[in-house]
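Note that one protein chain is taken out, while the other chains of the complex remain in position.
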Amino acid sequence: MNGLIQKVKIGLIVNPLAGIGGRVGLKGSDGDLTQKLAIAKGAVPHSMVRTREALEMLLPYKEQVEIITYPGEMGENIAKELGFEVSVLIRSALGEFSAEDTKKAAVVMCSLQLPIILFAGGDGTARDIYDAVGDNCPVLGIPAGVKIHSAVYAINPAAAGSIAQMIVTKQGLIYFESEVMDLDEEAYRGGKVNTRLYGYLQVPRVDRLVQNTKSPSSKNEFNVVQEIAYEITQSMDHDTLYLVGPGTTTRAIATTLGLSKTLLGVDAIRDLKLLDVDLDEKGLLSLLGKYPSRRIIVTPIGGQGYLFGRGNQQISNEVIRMVGKENVIVIATEHKLFSLQGEPLLVDTGDAVLDAQFTGSIKVITGIGKRMVYPVR
Amino acid sequence: MIKMNKKVVYPYIPNSTNAARSTLIKSLEITSAEDVFSAIPSHLRLDRPLNLPGPILSEYHLEKHVNEILDNNQTANDLVSFLGSGCYQHFIPVVCDEISHRNEFLTAYSGKSYEDHGRYQALFEYQSMMAELLNMDVVNLPTYDGLQASASAMRMAANITGRKQILVGSAIHPEKSSKFVEYNGKSLDIVYLPFDDQSGELDMTALRASLSKETAAIYLESPNFFGVIETKLKEISALAHRFEAIVIVNTDPISLGVLVPPADLGADITCGDIQSLGIHMQFGGGQAGFMATRNDPKYVLEFPNRIYGLVPTVTPGESGFGEVAFDRTSFVGRENGKEWVGTMANLWAITAGVYLSLMGPQGMRDVGELIESNVRYAILRLSKVPGIKIQFGESNHFREIVLDFSKAKKTVEQINRELLKKNIMGGYDISGKFEGFDNHAVYCFTEVQNKETIDALEKALREVLA
Partner (left out) sequence: MTTERAYHQARWNEPIILDMGGEGERGILLPEVEKEMLEDITSIKSQIPKALRRVTPPDLPQISQVEVYRHYLRLSQENLGAGFVADVGMATSTMKYNPPINERLASNPKFTDLHPLQDVSTVQGMLEIAYTLGEFLKEISGMDDISLQPRAGSQAIYANMAMIRAYHDKNGQGTQRDEVITTIFSHPSDAAAPSAAGYKIITLYPEKNGYPSIESLRSVVSERTAAFFTTNPDDTGIFNPLIKEFNDIVHAVGGLCAYDQANANGLLGIARAREAGFDLCHFNLHKTFSTPHASGGPATGVSCVTEELAAFLPSPHISFDGDRYYIDEDRPESIGKIGQFYGVAANFIRAYAWIMAHGAEGLKEVSEIAVLNNNYLMKKVLEIDGITIPYEPGKPRLDQIRYSWHELLKDTHLDIVDIANRSADYGMHFFYSHHPYVVPDPATLEPTESYSYRDLAKYADDWRKIATEVKNDPEKILTSPHMAPIHKMSDLTPLSDPEKWIPSWRVFKKKKRSVHSD
């Protein structure tokens, strides 16, 4: 084969401040104050080290790769140091690097339609990427944060490198919308883990290498989600209001009906049509007032499997009480349930009595004609 | 001398000595073997020993015992057999027996395609040789038997077309109709099409009247249960395809050295049983089904069981094998149900592969021609016997013919009983299985027969019918 070999372009965005707090005993590093404290304590930017680990996996393919990145500590330094061919995007801002740079870099790389954009950081960085490009482009996180709750990161830097390898060698990968989580940092430092669904990024799913997906599924997950959606839509009743919560599994219900649904919001469907989207608690209560026959459809959110309380707070305890526990339909793939590794599904409606009603077990719809009875706490 | 209570030590149980048992028990820090069953509550425990005969601890006596019982059998080797109807007596090359008895193949199961590479390759080769014989690109690993293959083919067709109706030619083994209804009945609409009284072939008028846009598939066999070769397959396929219905033809691969494969005549799915390919009859235990289609994902994704495919390894020039479309699911047509994958009949596929390699194209032609000649000779001799008429006499036959004994003074049951006294196993009595076919029998003539045995049959029948 003659001519120039087309190089595979890999995007790289390093958040130089990520992971900084953790290493010196501060939990997390979002927020200027925490970061300044950390640097004062002599913390070394951890994300650089981790990025290097990931890129080292690509060294055997150096000749076939071109790294598109941002200046200096945001990727240029490390890529050049390792000897890759590097294209540096122009940074118009001045001064220290900030989240704005992450977002700008992501927007540009996304417009270049790169096969993958690697980013090194933590939950905060993932949120920045989401704010910038949503789920429009394939991305993958190199973990550099302390404890990452978002499902968009590889399990370790070498794994991220492995996936990048697969992209360079043109192995077909499957991409899934994966959860970006928001962690209430103050509560976290106070000892409580309160995560909230923030958004979704499109991430290559190589089951054993990406977080929260360590058990491979036998069926293509996408097909299973379609099956669940089909099962639900086939059994939808006339004149009944369906409040459909956030998530990719729940969104499939809308897609099956040819409707477009928000990934993050609670939407209302009735008689196979979309009544309203992204309702807040008030909106939900007002709708419930109009329709006596109603159901809630939810799917567990986040790595810990919350049915209520971590991304669908609009479905407040009042809403749930009005609808009634017996009208709550839970859907999830078996894969999702097994990834909880035996831990129960969780409910945190803010009302302990209501929570107690759910405690025990619940029937989860996992496919066509398939239900799983799973513990709930 | 006091006789100590000797514990039985079993050759198949290395740890059955007192010493070994002690080792286990001590290491577990328990007092007796009983302790490991502590999870089972007493009300579930069997409170007495099982009521079973034996044991026969001596291998010598065990063999003698079983062989004595088996001696109460008379086989198609002891006598001369003209039975067929789904299970066939063909020449079995010794190499087939040798390979199917190799411990490596016999005791293997579902190891990975690394340490069990030999099995994967042997099975891929089977698929490939069957593909040549059938002239279709994709052949699966065996299903339980031909019956299962046919039923699965119907399900496949329903899933692919999204329709429920299957038109089934009636010239099939009566056993089959029970299975089709059982397995598919709940979700499919099976309509039996009659066969022509004169020819034994599919009734074309009935076909034309029944085909519609509701039809998922037309299923027929060639050669069919009566041994009759369907001569209008091309026409039938054209008709079916006009309605976008799938054509399923069940055939016996041993005929394909001399017969054009159904694929060349328009079949979309070919299926059947491979027992004829180097596998002993074993009282019906040698059955294994096959299904074949062209290399179209629409079909491949609907196979109910495994298909092996070639995969290069990291070493250049080296190949391994894996399961094709292992993630296959079909979302459309879920109502038609999904099948399951499990242990089926792989050893017979390996054996059939050995058979086909030994036979080669010339061998397959030879065996087909031997069978063809035997059938012609049988027709020649038996049509001369008073009391016998050759049913479907003007049609074309492979391996089997139907004899009409209705003009004889004895029933087929009586005739067969008397033939038995002459050391001949007469054909399969189909009285009561097809309307208007009382006192008919299906006679099978494979290559194991010859002039001598067919002459003997003629002589015996003359005597019995006199």
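Letters are used for the chains, namely A and B, taken in the order the chains are written, and counting of residues starts over at 1 for each.
Note that in this section contacts are C-beta pairs under 8 Å (C-beta built on N, C-alpha and C of every residue); 3 or more make two chains touch, one makes a residue touch a chain.
Since we're looking at a predicted model, the values are computed, not measured.
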{"item": "Option touching the unshown chain, where B:Leu62, B:Ala209 or B:Ala238 are the choices", "value": "B:Leu62"}
{"item": "Listed residues B:Val95, B:Val191, B:Met204 or B:Ala456, member touching the removed chain", "value": "B:Val95"}
{"item": "Of B:Val191, B:Met204 or B:Ala325, the residue in touch with the unshown chain", "value": "B:Ala325"}
{"item": "In subunit A, positions touching the absent partner", "value": "155-156, 158-159, 162, 169, 171-172, 208-209, 214-219, 334-335, 337-338, 341-342, 360-361, 363, 366, 369-375"}
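In this section, only the chains that are shown with their structure count from here on.
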{"item": "Computed distance of Cα centres, subunit B from subunit A, in Å", "value": "51"}
